[in-house]
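So the structure is just underneath, and the comments pick up after that.
With one protein chain withheld, the remaining protein chains of the complex are depicted in position.
Let's look at subunit A:
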């Protein structure tokens, strides 16, 4: 089953979200509007809004209220993508030129800051102070995660705990908070929104590990970029860390630097694949997935429960 089919009952509300996204980024400056729209039209899974809506189904579901959270979180994600493309000097995103490539770094910075401000403006329609404490804490953590990632680049003296902490901040927290804030905006009990957070966190961890595995096993066509990009950029992910338990592979990986030849990266990819590190990583991803499914069982019955379960399982099996 395709991902979108799993939550097809949300289609009309997702259209509301899409329209609201477009409405929110309408800027007075034509160029700013064009740049924001360019990013929006490049598409994306809209996985965060989906989690917000599904989580809100556990409470008093009012799309006019919930949409503020869903759109805001997607905008925060979009703003971070625009900034990340400046950080990574990326030319393409989702097959389209990035804002920094189509215009320049300056325009990308202004656009990213503008979208971020619109996101904050929108989320203030949610008057629950707890929601803002959670979100603001997450945003700072997210940024610290990115700083840590740069700090840890080409640092081969790191352990699995460092990796988990990094992906927690980098990916899992925003998914966790999407679920939790969806619940809070729908006035669910504290016990429920905490469980929604946990579910999102476990799914987010599983998702990122799969992402990191795919970077080793995916083809250039599937990934839209050559395999082993993380390693080449000095991002030491779980498969690499497991593979480094072998002293020979550890020695090879530790020699990787910015100027390493593509052919050498390909040799290391082959070594990592043969080392059993991929399987071990997938096992860890599956453990997180099982934890997510376990938390989901503790939540009250809801139509969205099945969709959340299907999405979680889909993430566990996704190929790219």
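Here, a contact is a pair of C-beta atoms (placed from the backbone, for glycine too) under 8 Å apart; a residue touches a chain by one contact, two chains touch by 3 or more; residues count from 1.
What we mean here is this: contacts and distances are computed from a predicted model.
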Among "Cytochrome bo(3) ubiquinol oxidase subunit 3", "Urease accessory protein UreF", "ABC transporter ATP-binding protein" or "Heptaprenyl diphosphate synthase", UniProt-listed name of the chain not shown: "Heptaprenyl diphosphate synthase"
From A:113, A:222, A:279 or A:298, residue that would touch the chain that is not displayed: A:113
Option from A:5, A:140, A:248 or A:270 whose C-beta touches the chain left out: A:140
Candidates A:11, A:41, A:105 or A:283 - the one touching the absent chain: A:105
Positions on subunit A where the hidden chain makes contact: 27-32, 80, 83, 86-87, 89, 104-107, 109-111, 113-114, 116-118, 120-121, 124, 127, 129, 132-133, 135-137, 139-140, 142-144, 146-147, 150-151
